[in-house]
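Right, I'll just put the structure down here and ask away after.
Removed from the display is one protein chain of the complex; every other protein chain stays in position.
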Amino acid sequence: MRYEAPKTTKEAVALLAKAKGLAHVLAGGTDLLVRLRSGQVEPDLVVDIKRIPAMGKISAVANGIRIGGAVPSAVLGEHAGVRKAWPGVVEAAKLIGSTQIQGRATVVGNLCNASPAADSVPAMVAAGATAIVVGPKGRREIPVEDVAVAPGKTSLRKGEIVESIHLPKRPPRSGDAYLRFIPRTEMDIAVVGAGVSLTLGPDGVCRQARVALGAVAARVLLVEEAAAALVGTKVDDKALDKLAAAASAACRPIDDKRGTKEFRIKVAGVLARRAAKTALQRARRGK
Amino acid sequence: MPLDNPKGQSFRLVGSRPDRPDGIDKVTGRAKFGADMSAPGMLVGKLLRSPHAHARIRRIDIKKALALPGVKAIVTRDDFKEIEGDLRDVSRNVMARDKALYDGHAVAAVAAIDTATARKALKLIKVDYEILPHVTDVEEAMKPGAPVLHSDLFTQGVEPTPKKPSNIAKRHEFGHGDVAKGFAQADVVVERKFKNEATHQGYIEPHACLASVGNDGQGELWVCTQGHYAVRNVCASLLGMDVSKLRVTASEIGGGFGGKTTVFIEPVALALSRKAGKPVKIVMSREEVFRASGPTSSATVWVKIGIKKDGRITAGDAVLKYQGGAFPGSPVDMGAMSAFACYDLENVRAVGWDVVVNRPKQAAYRAPGAPISAFGVESVIDELAQKIGMDPIEVRLKNAAHEGTESSYGPTYGVIGLRATIEAAKVHPHYKAPLGPNQGRGIASGFWFNFGGQTCVSLNINIDGTVALAVGTPDIGGSRASMCLMAAEELGIGYDQVRTIVADTSSLGYNDISEGSRVTFSTGMATIQAARDAVKKLCGRAAQMWGISPEAVLWENGHAKPAGANAGDFPPLSLADIAKVAANTGGPIAGHCEVNAEGAGVSFSTHLCDVEIDPETGFTRVIRYTVIQDAGKAIHPSYVEGQYQGGAVQGIGWALNEEYIYGADGKLQNAGFLDYRIPVASDLPMIDTVIVEVPNPGHPYGLRGVGETSIVPPLAAVANAVSAAAKVRMTEIPMSPPKILKAMGEAQRR
Amino acid sequence: MSKVRVSTTINGDPVEYLCAAEETLLDVLRDRLGLTGSKEGCGTGDCGACSVTLDGRLVCSCLVLGAEAEGREVRTVEGIAKGDQLHPLQRKFIEHAALQCGICTPGFLVASKALLERNPNPTEHEIRFWLAGNLCRCTGYDKIVRAVVSAAAEMRESR
Partner (left out) sequence: MVQVVLWGSLKSATGGATKVEVEAANIRELLSRLGEKHPGLKPQLDRGVSVSIDGKIYRDAWFQPIPPGSEVFLLPRLAGG
């Protein structure tokens, strides 16, 4: 195995594009190193992107916020700007692993690991975030929900890196929230995750909403029926019931060591409803 | 050794809370654990493990692996002789012979110059398996037609002995009276079936050892173990070595809880080292620990108990089925003996079935067998209390075993502390505290035998009057502090003047394993005796110096003094005074004790648990927990509390989220701390403790072992609390959220 | 297999080493530098026994490559005491019997120190969640939490 720590995205892309055999990007390494040590992957090249200055930055841009590919969750959680604009995304990122994992794990890594249970992904999908992908053929911007195509598989082509995540500018009277279910209070992989983002009109009626679910299908789901249940309502109990039912109905889970189908379907509705309530409170505060 | 003063004793040091002697080493990173030792020229040992739950091993081809540069030795079944008798199963568990009996069973091992080379070599070993049908569930394994693991296993304890082999190794039965008669007298009878999944001790330190065997056949082994003498004896037998040629040193041990009472990698490391002629270190990965060390039994438990309306239990009956992994020896006998041990019953019976399945050979886990049966019995007692409308504490008080009770496993109890723990629970503020919505409270009691055993210590008086105490029981929970306290108490010197070390197997005589809550009891008893032996010698030296008879000298507050006016008028001699001139008065002064410690007092505990359930998700949180246990006499109360808290939390984990999950393919699916979910700090409240002291008549200070009993009640205490909060009786452990949510849903639909 | 040459700072001292690209920082600390105070309990970032700080940030050294330490500042349990002066956390862990077997203790100390540097007055709740990535199987965490609370109080007073 070869270890490279390029100083620019361009160099990193070149290394990955030219690599013979298996090449992996190393950001926080909290997924990659586990697989490396257990012998599940034996890469020929690992490209550490943490020495690329742009990758380590969170920056305010005209139409939102850019989170670099190597920004650890702990740093994201300490960033007042992101916390204020997208509390749901931050609370999701803060749920990835322990304090120790927080010091390393990145939301981009969480995204590119392509696990359907990744905590930050439903929150980013709900937020309408996009991924800035840089590759040998240049730069493209894709919705985050299009990055993972199946468990462990992404749509990234050879040589491509997600350089950053773009969170859109938050409209007024908007709020977002993320909740997940785990059997313990910490340290588990989500059995179900639910992210909700919504925007209210001045009259308190929901104008726009996005609802995303994690760990209930092979990919993170953007559930339009659930969002539709909120839009045009005051997000009252009736709307929330409809949202919960739609969320449960959208699930296509499996039985596994972490939970049963039946459990996931039921809890997806419960969490979607609770996340929507929190998002609503935040939206009402966010004049 | 009887209690010194049954009327009560006062102590100078015992019962205080000094800093532990190994504390600084452990907070600075200096303490050396199993994996922390290295040797010049050391090789790395790695094991190849069966990927199949059950397979015949036709052939093992090591040629390519051996040819890999950097590979220095490979061992397989051919390097271990056939062993008959007691150690046969241990030997076959260490290295598979004709069959691999579980996912993770060791098949071959490599010693190479580094980890990468060893890993590569493992991949080059070709094993030709004939995959056989497997069974991992205890009830399935008992069915006729189940895949049979051992063609020579015929059920013992049934009449007549079966002619066909099966997976049922043994039947046990305990009890007295006539249960049918007892049930006929009952006003209310409850019978239920319970189930629990296997758990793992979950010690944070994986098994590790460093073996070095010279060309002269002399071997050294550094290992994290609860019993280095046992490791020595077993390894010597497995490898055909003289016991005297193997010296085993116990490293600091990073948790054991029963799981480090046997051997896994140690004989393999020695065999590799012998073959390679170089030191070999083997450290298990966490995955190997889960797949191939010794978890507990999974089990089904059927319990039936009858009660009168006045709260008197008329009969208790139980059938326990425990799988012990791929070899006979589940702790179902102890589960059956302890099932009803908390109660004073006229009619009682417990039948246990020991079953083999395609899982790793179980090892002891803190009060082996007892938490599983207590879960069933204490749950049914709770339900009976509800049915007759009596407070569960009153039901327990009414039926609690006491001095003179014929125990459910036979012997009549002497002085015991069960009732004292229940009474303490009754008056504890926890029991009266109000509960909120979706909260429930559970109570349960538990029993454990406690053991003594072979013990040997050497207490050496140093030239400056300080003391070096060598013990042979690895310190698994702070026992060195307790030994220092007891030695200093006896000698009349300061705690800091005694240093206790764990000696290697060549420096001190045989000691049984640190298990069965025996260390503070047995090694403590031996320490007290050795100190008294030393005192006798010290008095003798003083007598010599004073020219009086040794009987005329007494030992008081660390000084030899003339026994009375008649003995003469001499200024007292301190321990240091006598030690200083030891060379002139007969040479070194030491106290010794070699004993098979008997008289361990049985132990009882009562736990209170409050939980809160999220009714929409089944998520359960323990919000308050109190452990009340009889310690006889707490030598170092902080470490007694530590045992109470640690055992309770392991039990909480077992009750709520820990479990071995096997797939249909017979492979373990959660061999890591990510999905084998032991409690984390944020899952728990503070764990309140109450130390009850009902002196054990079989120990000079009255102490009883405290290490194990604390894991016996929690499964039931949590289950009773969850059942109260969920308003439905939970009968399967772990009570993970999907199970709770499902049970609540079903109860609402009923 | 070519090795990576690394210059770093460990517990304030400049250190250079060669390591294989796939070698973890934990392996480097333990096997190359003899700093065996950091323990491997799982190798997957689930137990926290290998906790160290990297440029002041708490991490699991089993999930960091040795090569990544280039130019960084690493702190381990061996660097907590100042000469023969124990850190208040170390003293309080002993005083409160916050360790039984002691295998998890180095990780807990490194993690607790990182907590108190950020938050000198943490609540029990904050301590428990900060330390959720450090597994202890002996104590049930009770005495560990008490030791951290007590050390924090002492450190606040002495400031």
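Residue numbering begins at 1 within each chain, and the chains themselves are lettered A, B and C in the order written.
Note that contacts are C-beta pairs under 8 Å (C-beta built on N, C-alpha and C of every residue); 3 or more make two chains touch, one makes a residue touch a chain.
What you see is a predicted model; the values in this text were computed from it and never measured.
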item: Touched by the hidden chain, restricted to displayed chains; value: B
item: Which residue of B:171, B:192, B:621 or B:742 touches the chain not shown here; value: B:171
item: Which residue of B:266, B:287, B:333 or B:688 touches the chain not shown here; value: B:333
item: Residue of B:51, B:70, B:599 or B:615 in touch with the missing chain, whole complex considered; value: B:599
item: Residue, one of B:411, B:437 or B:587, that touches the chain absent here; value: B:411
item: Which of B:34, B:698, B:714 or B:734 contacts the chain that the document leaves out; value: B:698
item: Subunit B residues touching the omitted chain (full complex); value: 86, 156-159, 170-175, 201, 257-259, 261, 333-334, 337, 349, 351, 364-368, 409-414, 448-454, 515-518, 596, 598-600, 698, 707-708
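The rule is short, and it goes like this: only the chains that are shown with their structure count from here on.
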item: By count of C-beta pairs in contact, the leading pair of chains; value: B-C
item: Between subunit C and subunit B, distance of the C-alpha-averaged centres to the nearest whole Å; value: 29
item: Whole-Å gap separating subunit A and subunit B, where each centre is the average of the chain's CA atoms; value: 44
item: Residues within subunit C bordering two or more other chains; value: 1, 20, 22, 43-44, 46, 129, 131-134
item: Two or more partner chains touched - positions in subunit A; value: 38, 185-187
item: Parts of subunit B lying in touch with subunit C, wherever the complex brings them together; value: 17, 19-20, 22-33, 35-36, 38, 116, 201-206, 252-257, 283, 285-286, 476-478, 638-639, 641-642, 645-646, 648-650, 672-674, 678-682, 684, 686-687
item: Contacting residues of subunit A [partner subunit B, same complex]; value: 38-39, 181, 183-189, 191, 257-260, 262-263, 266-267, 270-271
item: Complex contacts: residues of subunit C adjacent to subunit A; value: 1-2, 4, 20-22, 24, 43-46, 48, 51, 54, 57-60, 62-65, 67-68, 70, 111, 114-115, 129-134
